[in-house]
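What you see is the complex with one protein chain gone and the rest in place.
Per-chain residue numbering starts at 1, and chain names A, B and C are given in the order in which the chains are listed.
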């Protein structure tokens, strides 16, 4: 488990070199701010953090924060993040990206990552639209929603990220809203602290291409499930909350720690792979040869 | 909706030209037989059926049955089947393949196919192992199971196909066992009859590479949820059944018809695309030009 | 064309400043007057902000090139002057709004005419908002260069009437304010372009691909959004009901490519489109289409690479990509040369795909797919639909049908599924004429080798048949056959190179142009002969490594050793090529 640092860390330490080029008012600003705050409040050093994203407006985030980053391929942030984390589990690894990136092209990796339970955090910045490609339907676009690629209405049921995550064996399942930073910072901190794969679907409205799922819409249509007395250790209850019609719950739907991916392979992972010597000694070499003699 | 035929159809009509080259005792024989019986009992003509598979032992099925078939790429049967079905919705389309094919490499397509709800049937022949590649861990291999690729035990939680399907909005979710043909034939018939995407995870033991999930194991550890009074219209109950520890339920977990993919686009699909004339008439041509004048 | 019959206009600002709509307004004004427009959109992979510009070359005759130096500019934001003033042609005119640009621009250059409008003062009426600055400036511009202002008025009607009459009215008023201002303040501008009165279409290559597909009988289209290919998806989505098309945005490119294989197998014409990174994900399906012999059309639109690269910039560097795949299988690669050709080749690709039962790749690029241009309305009646050996039924007494019958031309008669008594299974494993898998029925038996030795060459033979039946367009030479210098290009560079040749010839140089539309398969002997007939060849490629030269060399053994390359993300222009020819002293006339 990566550590926090002795230095005193503030939000400023996470300020990036470039200003985000998101549209003014984009929900992604809120996610960036909350993430910076969460890391600072947990006193995690910037050099101990790797943020991996895919491609999309939201996936530009690693360029705007002062940590290590990888801005990779559309839909592939999770395998990369896991390859990184398991090679250097001394670092905190956070993957992030859009709803198209994570729940569209990338949903296969998501399902498998959840059952795999590598100790990392995954933030989807969910605007129910393809932002960067200028407004096509996304996996969380509502049924019948009109977009550039569905001018007569979206003919598909949207995915339900909470239900999917619970079913896929995800050990930390939460939903937040970038317009509610107070709650979101607590969720992100809990996620980063969680030992295992933590998933947070974060409503992050696109002001340019989505006139349905606006900040106002979320302000009016969400409620805090923890305040409503939800027990996040109860999977059935979590599933029921995920399936609710009407108001949309935010908060921690489900959390249950179980052995992380590295646990059964503890011999291999006693120290981070990146710190291990390369190659084998003479004794091991002759053992390896001997297997075939 | 494709029709049944006036000719009298029997199981013999579905007998393929070649004998299956599955290992003697392989569960897939049972799936093939039950599928042939189901089609015959529904009096569906062989030429009205297209069976699309991926790659794997199980995916060899279309070669062994006398219908139209496509034996395609590992993990890609579903997009191909949907491309076919929507181009010729006059035919019954059935996709089939292994647990690796459908729940491993192909799980992204599965999730999206379920919410899309094209009117077709999808059968996974689930042996909790990679058969054709001679015995690696599969997405349904048990936690800690030893396989050629996990000699120290599988470090991942298996996927739960029933829970996943229910969460993904699948309109027909069932589980069967090739060693229980009586129940299976009823499930397959209900699935083929179902208007919308019908998914059946079918236990189909691999006698060669999986010594855990054997026919005997399933005979001893499954029970019929319908006999146990399960209400397949109740999603919460279905989820609870899917999450049960101990005995494994078989039967129809969840079924609820909703508009199929073609429904909102009824202007396009009034007759199968393959029967429509190609190109546009003069009037439409000048309308198309006029859009840019 | 030495007489001045065109004008180059640039509109620049941040993404979100309304560049595109200004361009549309201006372009439509010209196209409806019967003028010719070639427009290039230099945009970014950021939705707002970033610096964006659109350049339009308007002429009384066909303009082949968006040109280098603008003569008229609309500058919409603060960053614009430093970026664009240096590019201006001496004597050019610049419109801007004083609230956005406060600097004294004459300090930068004093050989231009500056017109500073004041939006707040001129449009001080209800309903306006600062985003309408572009509308006002467009009015001034259109007036200043003597175009028909009434088209603009119509345009607002068409565009905004759904949003309510007030929106229409306020736009018209703002537009008019610009017009009136220009009437009073702009000195006579040297060009007054006269259209021929024939209305022309103003559209992109992607629109043309979409129309060509519809003309050619497309019924199933599946794609995943990816710039610069998404325009085809947008266009076809809108036509879906009217034209009875299945248009599906899939979950990814793997699904899209395989989806159209399903549709193709069912017997309908099917296509997809994507850009480089997305095409990488289609390579496996491409081979499947080759092996199952399913007619399919893949549009691959090149953009700056590698990887995500420069996604909204131009490059021609995906030849190796579309030639990829595991093992050998037949395919066709076509790189259309311009917007008209996009229409023609889209329809042709559908025919070739069905005739040869192969995947056909249309290799477009950002410039061709996304630049706007005026073209004459497409002649749909010229498009013929040829389905090759396509069958829905067999005679009652037909012998058992063999889907993969070995034939001399490599093409097997194709019965599409649904017919009684002749069921077959198509497999991605090597199979016999019936489609039955070698590994199922002949596993390890010596006959497996015989089947392989029949079936693999059967498929590959189709490439020979394509050549024999003259279904592959040979490279074409324009200009004098005996020119001293030949500029060789492919795909969308056609117009630039033509433009450069015209200029060079006007300068008294002896040049011609050798152009490839069909890239693969290549008729070794014929192509070699044509190449040998040229005196001195210089390749013009929008990439760093001369991928086309390598393809030609690998296919024919003919080596082209000199080249003009551009890989900074911009398309060529005629002037750019002319300069390179002169700079490199490629020719001594």
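In this text, a residue touches a chain if its C-beta (ideal position, glycine included) is under 8 Å from a C-beta of that chain, and two chains touch if they have at least 3 such contacts.
All figures in this text were calculated on a predicted structure; none of them were measured in a lab.
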| item | value |
| --- | --- |
| Where the missing chain makes contact, among the chains that are shown | A, B, C |
| Selected from A:38, A:82, A:202 or A:255 as touching the chain missing from the view | A:82 |
| Contact partner of the left-out chain, one of A:11, A:212 or A:288 | A:288 |
| Residue numbers in subunit C that touch the chain omitted from display | 15, 42-46, 49-53, 79, 83, 275-277, 279-281, 283-284, 287-288, 290-292, 302, 304-312, 315, 317-318, 320-321, 323-329, 427-430, 438-440, 443-446, 448-449, 452-453, 456-457, 460, 543-545, 547, 550-551, 553-555, 557, 559, 567-570 |
| Touch list for subunit A against the chain that is not drawn | 17-18, 21, 45-48, 50-52, 55, 60, 62-63, 66-73, 76, 78-88, 90-91, 108-109, 112, 265, 267-269, 273-274, 276, 278-280, 282, 284-289, 292-293 |
| Residues in subunit B touching the chain absent from view | 21-24, 55, 57, 73-75, 104-105, 107, 130-134, 136-137, 139, 148-152, 208-209 |
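We adopt the following convention: only the chains that are shown with their structure count from here on.
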| item | value |
| --- | --- |
| Rounded Å distance between subunit B and subunit C, as computed from the means of their C-alpha atoms | 40 |
| Between subunit A and subunit B, centroid-to-centroid distance (C-alpha), Å | 31 |
| Whole-Å gap separating subunit A and subunit C, where each centre is the average of the chain's CA atoms | 37 |
| Touching two or more other chains - residue numbers and ranges from subunit B | 108-109, 112, 265 |
| Residues of subunit C touching at least two other chains | 240-241, 251-252 |
